[in-house]
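One protein chain is absent from this view; the other protein chains keep their places.
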Amino acid sequence: MSRHPCIWMGLGLSAIFGQAQAAWDVNMRSGATDVSRSVFDLHMTIFWICVVIGVLVFGVMIYSMIAHRRSKRQHSANFHENTRVEVLWTVIPLLILVGMAIPATRTLIHIYDSSESDVDVQITGYQWKWHYKYLGEDVEFFSNLTTPREQINNQSPKGEHYLLEVDEPLVIPAGAKVRFLITAADVIHSWWVPDLAVKKDAIPGFINESWTRVEQPGIYRGQCTELCGKDHGFMPVVVEVKSQEDYASWLGEKKAEAAKLAELTSKEWTLEELNERGQKVYQTACASCHQAGGEGIPPMFPALKGSAIATGDIEAHIDIVVNGKPGTAMAAFGKQLSEVDLAAVITYERNAWGNKTDDMVTPKDVLDFKQAEEATQ
Amino acid sequence: MSAVIDDHGHVGHDHHHGPAKGLSRWLLTTNHKDIGSMYLWFSFCAFLLGGSMAMVIRAELFQPGLQIVQPEFFNQMTTMHGLIMVFGAVMPAFVGLANWMIPLMIGAPDMALPRMNNFSFWLLPAAFGLLVSTLFMEGGGPNFGWTFYAPLSTTYAPESVTFFIFAIHLMGISSIMGAINVVATILNLRAPGMTLMKMPLFVWTWLITAFLLIAVMPVLAGVVTMMLMDIHFGTSFFSAAGGGDPVLFQHVFWFFGHPEVYIMILPAFGAVSSIIPAFSRKPLFGYTSMVYATGAIAFLSFIVWAHHMFTVGIPLTGELFFMYATMLIAVPTGVKVFNWVSTMWRGSLTFEAPMLFAVAFVILFTIGGFSGLMLAIAPADFQYHDTYFVVAHFHYVLVPGAIFGIFASAYYWLPKWTGHMYDETLAKLHFWMSFIGMNLAFFPMHFVGLAGMPRRIPDYNMMFANFNMVSSVGAFMFGATQLLFLFIVIKCIRGGAPAPAKPWDGAEGLEWSVPSPAPYHTFQTPPDMSDVHEHRKGTGGELTP
């Protein structure tokens, strides 16, 4: 903050200054890809053209405001048209526009060429998280906001990547052409990473295409940019670019993880373990609607604290979490969360905020429930 | 409809009475001045209501973190702020100005359809009563943005969306009737000898605006009707599940929405084109090219709508077409700005409040035009789209454009309306506070937008914090200043130096030929304009309907 001498508002800004370095940034970043750099150049070109025109027009205007005041000139001129001048200031802007359109067209054609990619990722927008699926790799996962509720509610200091941090970023290899196939499951979202200059709407029912090629490994952050409901501001995009080797080993790990998860399902769990894990799952999956304290936001999002579901029949509780409640905002988490996470969050809900049922729902219970559901049909 | 017109003749025998007394004067009035005043007061109330919602938004965004409102209410605030400002503040204000001034400017005794005029006004309070009441319904009011994209506004909307749709229908009917009235008045009630090319530009721009309204408000009505059918009658216009397409919504909406942008700015162009010559004491430069430029802008506004949708996945040829068409708008807009500057050039300038607002209009609207040009460049728009850069852009176009245009008009014509001069010192204070507040509020939004802050979010990362705080301070300043405007207007109504018929020595036009305040009935006998020469010989002429 000491770098910025312009503390010109005595408003105690300093509390906020310290945390982010880019706090007084006034311009677009040139980004990390060829495309983002050519977009940046285009942006700056047009900006300077506008500045030059602005200086000329406003210069004439301000000169006139000073030199042609009545206190200086009692009598005004009486001219009110000049065909030659009028033609000129129609034609010259037209030529400037043509000059702008040429590089713009070139960049646009480049952006639209998404042929021959090395990695294909399907991106699906959900209210309010992103889902990434690596085509042909059997790797897929949801990417949820991890900023704790306490930070959002100003109960604890905000971290550097406040609201721009997720549990599982999209990982892509450096130097490779990555194609994104973008769609949505519910409402329209928009996937944006400024440093990649990729912004594409995710439209339910239809697929959009975009691509990127990032040279340098690094972490690039963005956000959803189409209003998609309550937590539109809370579904960030994080892209982690790894070197080819790191990417390959990450992909290997990811596949192993899936196998390990299957193993976890058969492990012996204690109530404490499940509660602990459940609290984390609850924060990412449930708290935005049902609130961290389980009080909900009635009537849209009912309270869980002391509710009939969370303190009553276990089977019914599993059912509503796994299958959702049609016609309401309650989503079916059966496919979004693993059996372990489902068991943990249900256990947590049955024991948190004074819901002291001491019930323990194990991953096996959830699995049994799912299988029973299949078997009876 | 014809019944309304037949009544026009009957209104005649009321003409020599003054206003009726009490509440019925306002409920039943068919007088264009009364209705104009009601529109202006309604618009100002809506401006304060929409403004107070903006204050809620800026208060929440004062700092990162959630402090004042929860996200769902925040979304309702952004939505209602937009809807109320567009449909409740800006549009009715221009209709109010049109009601007051067009008959005075063309030498007509009243609007052509006075009863319809009354009805179209009284629809507005009903529409906005309905709209605002949704905030108190279960599930809350509209929370899907003023652009109400499907399926967030259909399948995923709160229950109150049906009332929102009816409110849009009502205000659409009101606008259409207002527009028909304006067209009929301008085309049929001009004083003898008042050819089209002798009309003040405010009348011209309003004529073109009215045609835009007639063309696009029914499309808006159509799109909300389709929403209504999707929600309640099982159709699938905007739902992919039934063979529809949510992107269709955006096409139809923006087919309305882009001309709508010009509906909100063209009348301001017209007013400023009267005010700048008046305070430059010099005729307007390039009257004819102003008329043609307005027409060109109106025409282009119909073929640029998809520039709001560059990221939606339009084919390359589509993107290029809409990019080029949008860039073209810069040409007629540039012509207008150059004309205003040339009007000032070698004039004899004074800077009373109307002129201050008009000059600020030209400068700041041009800045909004520059960012508009940047947004037109499709590849760059991928970075700007739906960020605060866009918010900065359209607030630069609408606040110093539409709103400053309305303030300039209000100060310019207040002496004519009230018979008193307004308090010039306070008005200048109002201007400077508004000017500084507005720039402080909206200029930093360019920066946070470019740095990557999306619009319509209630909370943000710390890297956007500093400029957001500056924005909020500016917004509070701008908002509070408008109470000063209210005070100035009331003070002017209640007293002040008596205004002569023509308080501005450089002003031109028929409205200054009647006493101030304008009598309840004016131009019962139309003035003869045959001897006044046209702005350019040979280009005007009577339009035969």
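Letters A and B mark the chains in the order given here, with residues in each chain numbered from 1 onward.
Following the convention adopted for this analysis, contacts are C-beta pairs under 8 Å (C-beta built on N, C-alpha and C of every residue); 3 or more make two chains touch, one makes a residue touch a chain.
Assume contacts and distances are computed from a predicted model.
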{"item": "Record-based protein name (UniProt) of the chain missing from this complex, from \"LLM class flavin-dependent oxidoreductase\", \"Cytochrome c oxidase assembly protein CtaG\", \"Glycerol transport system ATP-binding protein\" or \"ABC transporter permease\"", "value": "\"Cytochrome c oxidase assembly protein CtaG\""}
{"item": "Contact partner of the left-out chain, one of B:97, B:157 or B:314", "value": "B:314"}
{"item": "Options B:137, B:241 or B:497, residue touching the unrepresented chain", "value": "B:241"}
{"item": "Touch criterion as defined above, residue of A:186, A:226, A:240 or A:341 at the omitted chain", "value": "A:186"}
{"item": "Among B:38, B:86, B:165 or B:184, residue touching the chain not depicted", "value": "B:184"}
{"item": "Hidden-chain contact residue, picked from the options B:112, B:165 or B:344", "value": "B:112"}
{"item": "Chain not shown, touching residues in chain A", "value": "113-117, 120, 122, 124, 126-127, 135-136, 181, 183, 185-186, 203-209, 323-324, 326, 331-332, 334-335, 370, 373-377"}
{"item": "Residues belonging to chain B that touch the chain removed from view", "value": "1-2, 5-6, 8-9, 112-113, 176, 180, 183-184, 187-189, 214-223, 225-226, 234, 237, 240-243, 245, 247-248, 251-252, 255, 313-318, 545"}
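The criterion applied here is as follows: only the chains that are shown with their structure count from here on.
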{"item": "Distance between chain centroids, defined by C-alpha means - chain A, chain B (Å)", "value": "34"}
{"item": "Interfacial residue positions of chain B with respect to chain A in the complex", "value": "63-67, 70-72, 75, 138-139, 143-145, 149, 151-152, 155-156, 240-241, 245-247, 280-289, 311-313, 316, 319-320, 323-324, 327-328, 330-331, 334-335, 337-338, 341-351, 359, 362-363, 366-367, 370, 373-374, 377-380, 382-383, 385-387, 446-447, 450-452, 454-467, 469-470, 473, 535-536"}
{"item": "Partner chain B, residues of chain A touching it in the complex", "value": "9, 11, 13, 16-17, 19-29, 38-39, 42-43, 46-47, 50, 53-54, 57-58, 60-61, 64-65, 68-70, 73-81, 85-86, 89-90, 93-94, 97, 100-101, 104-105, 107-109, 111-112, 127, 151-154, 158, 160-164, 186-188, 190, 192, 194, 197-201, 203-206, 208-209, 222-234, 297, 299-300"}
